[in-house]
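A single protein chain has been removed from this complex, and every other one stays in its place.
This part shows chain A:
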C-alpha cells in the first residue's frame, strides 16, 4: 500500500460540512422563545438534513450485525412533534413569551420507552475513591476455535486491529502432517485468512503499525504477511541471530514505525527500530548474564528504543552503547526476581511484578514511583498490561492469571474479575481489550464526562440535562425544573458539552442517542451555541458505529479514533478491502476527492489488478468504468502495480487511460516496451520525453537496431540529429550512412571542410568525399559544384603563393575581380575561361572592376572588344556612379534604342532624350523625360514634348 501512516501521524482532520450545518443549527427559535417550544426545534433539526442525522446504529449502506443495535422505532420526540397540531410541518415558529403555560402534549398516550440507564452503573467498579472501571462486551466472538488460546501463539493489533493465531506453534517433534496453521481474524472473530505454516518454526508474532503481520522465526528471519495472509516480503535479523537462534522476540511500536527486538540464544539482544527501514542494532552484552532474563521489554525514551531486562533481583537498561543497572525507586525489599514487566502504551509508565506478589508502578524512566500494590499472589501472571487513558485520573495495571483478572492502582483494594475462559489482553490507548474464545470485552476507566453524568446522585450539569430531557419525554414538568436549575447556574453550555462528550464514549447507539438527544434538547435553550462539536460528534459516531459493526470488526473507541485520524482509518478499511464502506465514509464526511474517494478508488484498482483470474480486458474496462477520470487517480500508478504483479499487457492497457504521457513513458521503459514508449513520447509532443526514451534506447539497443528504430520515427530522428550535430558529429555521419542519405552526407562533409580542417589538403580531401557522396546521391549539380570548389581552392592557394594577398575562400566572381584589380588581366581571363564564366557576368565584372580602378582607357578598350552582351546602359550607369560624365557620354551614344532615353537622361541630356522619345513616339518615355524636366532650362524641351504628345493624340 502506498500509505503506511503510523497511527500517531498528525493528519489534520477536515471539518466537513461544518459551515453548511451552521445555519441549520442556529437556534431555530427567536431569543424570546421558551422551553416548551424547544423540542420541536430539535425535531425540526432531526428530521432535517443528512449531515446531522443521529448516529445510526448501522454503517451507512451496510447490513447490521448482531453487535450493533437495532433499527430505532420513531422516537417519542418525533411522535410528539408530529402529532402537534400547532406545527404540523415542524417548521420553526415564533412563540409567545408565555407559551410555557400552554405546553400540552396531545399525543400523551405514547410514552417513550425509558432508556436502559437505570442500572447503567451496574458494571462500574470503583478503584480507590476517584476512579471507576467498567468492562463491557464488544462482540461475542464468531470464531470456532478448536484449541484453547493458550495453545496458540496470539498477536492482536492495537486500535481494534486484527488477531493472528498460530495453532500448534512449531514443535519439531510433530509430524509434517500437523503443520501449524496461521489464522487471521478480525476483532469480532470473522476469519480473514488461514494458511498452513510451511516455513521454519515460529517464535513470535506481531502486528506492525501498518497492520502487517510480522512472523519471527527461530532463525531470525522475519516474514511479513498482509492482513489477508498474502506474503509481502521477508528480512533477516542478521547472522548473529541466525547462529544463536531466537529465544524470544517482541514487536513494538514507536513514533518511527514498528520495531522488532530479539533475544538470541546467546542472551544478546538485537533490535531494529523500524522494520520499514531496516537498520539492525546489536545491543551491548549484559555482564554476567548466563541464562535468559526472567522478563524483558522494550522501552522508548528520547526517541530511542532501549531494552529493560530483569535478571534475578537486578534490572538492567540496555541502550545501544552501554548496559547500566537500574534500581526502581522505592522498591519494596525482599525481591529476588521480577516475574513480569509492563510498559504503558505511550512508554511513559512501567509496572514490575515481583515474585513476592508485589507490584511496583512508576515512570518508565525509573525516576519516580507512582504507587505499589501487593496482591499476595505469587504465581507468575500470564499477562500484565497498563490500563490507563490520556489524562487519566488513576493509573492502573491489569494483571491476568489463568482464571483471574485484577485491576490494581493506587488503592488498597484492587478490582477483581473472574475469567471463565482462557483470555488474552490487548493494551489500547485508553483501556484494555480482553478476548477469549467466546467474547471480546473492553475494560477501561470510565471517562470523566460519563462519570459526571452517570455517577449515582450526580448533580453535574450534564446529568441534570439528561434528566431534564428524560422528564421532557415523559411529558413531566420536572423537565422545566431541571432545566431551570442548570440555567440558574449558567451551566447549560457545559451541560450540552458534557452530553456530547459522553455520547462519544458510549459504545451502544441507544445510549449515544439518549445523550445526543439531551444535548440537542439543551442546545435549543442556548443562543449561539457553536454547532460544530455536536455535528462532528454525530458524524464521528456514525462512522464509529459503522466500523464497529460486527462484519467490519474494528472496535475503535472515540479517543482511539481521534488519535488514529480518519485518514488512517480509511487506509485500514482499504487494507481490509472494504472499499464501498470507505467510499461511503468519504462521501458522508465530504472529504476532498483527492484525499478521499479517488485515493480509495486507486487502491481498489490496485487490488483489482491482482485478480489473476479476470482477463486483462475485463480488469482494464472495470477499472476505467469505476474510475473514469476521477481527479487525483493516477492510472500509471495502477499500471505500475499491474506490472508488479507480472501483468504487463494489463499495465499497457491501463496506461492507455493515463492522460499524461509523462507518466506513461517511464513505466513503459521499465517494462522494456521501449518502442511503444518512443511512440507515446512522440505523441505527447514533449521533446524532453522523447529524448529520455532515445537515450534509454541508445543504451539498450545495439547501434544498428537503434538506428533502425529511429528511422521509423522521423520526429525522434530529427531530434537526435539535432543533438548529434552539436555533440556527436561522428554519430551523425553514421546516421546518414545508415540511411544511405548521400545528399546529407555530402552536406555533412562540406560542413566538415569548413569546420574541422585548417590545411588546404584536408579541406580538399573533405570536399572530395562530399563530391563522391553527391554523385552517389545522383546530385550531379552539387558534385560538379563541389569539384569546382576544389579546383578553385587549389587555384586560390596557388595565387596566394605566387601573388601574395588573400584569395582563399573568395567566391569565383570575387577572385576574378581581385585579379583584375591587381592588374592580372591575363590570369583573370584564364580563370574566366577555365571556370566558364558566362559572358554577361564577365562583362559586369570587368565593368565594375575597371570603373573601380578608374581605368577609363582600359574600359573603353574593353567596351570595344566586342559587342556588349549586357548593352551599354550599364557602362553609362557605372561612369555616372563614378561621376565621370565625359566617359558616360561616350557610351550613351552606343546604347541601344530601347534604353537610349534612359541613358541620355542619366548623362543629363534632357533635350536629346526628348528628341529620341518623340522620335520613338513612346508615351512612357515621354512622361519619363517630362518628369526629368526641371526649372527654366528645360522649359522649351517640356513644351516640345507636350506638343508631340498632343500631336500623337490627334493621330
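We adopt the following convention: a contact is a pair of C-beta atoms (placed from the backbone, for glycine too) under 8 Å apart; a residue touches a chain by one contact, two chains touch by 3 or more; residues count from 1.
Going forward, contacts and distances are computed from a predicted model.
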In UniProt, the chain not displayed here, chosen among "Phosphatidylinositol glycan anchor biosynthesis class U protein-like", "Vacuolar protein sorting-associated protein 33B isoform X2", "MRAP2 protein" or "Proteasome subunit beta", goes by "Vacuolar protein sorting-associated protein 33B isoform X2"
Out of A:691, A:775 or A:856, only one touches the absent chain, namely A:691
Touch assignment to the omitted chain, from A:419, A:785 or A:821, lands on A:785
Contact with the hidden chain, among A:126, A:191, A:628 or A:714, goes to A:714
In the whole complex, of A:378, A:484, A:703 or A:840, the residue touching the missing chain would be A:840
The one residue from A:722, A:927 or A:940 touching the chain left out of view is A:722
Residue list for chain A contacting the dropped chain reads 631, 659-660, 683-689, 691-692, 695, 714-715, 718-719, 721-723, 726-727, 743, 747, 750-751, 754, 781-782, 785-786, 788-789, 792, 809-814, 835, 837-838, 840-841, 844-845, 848, 870
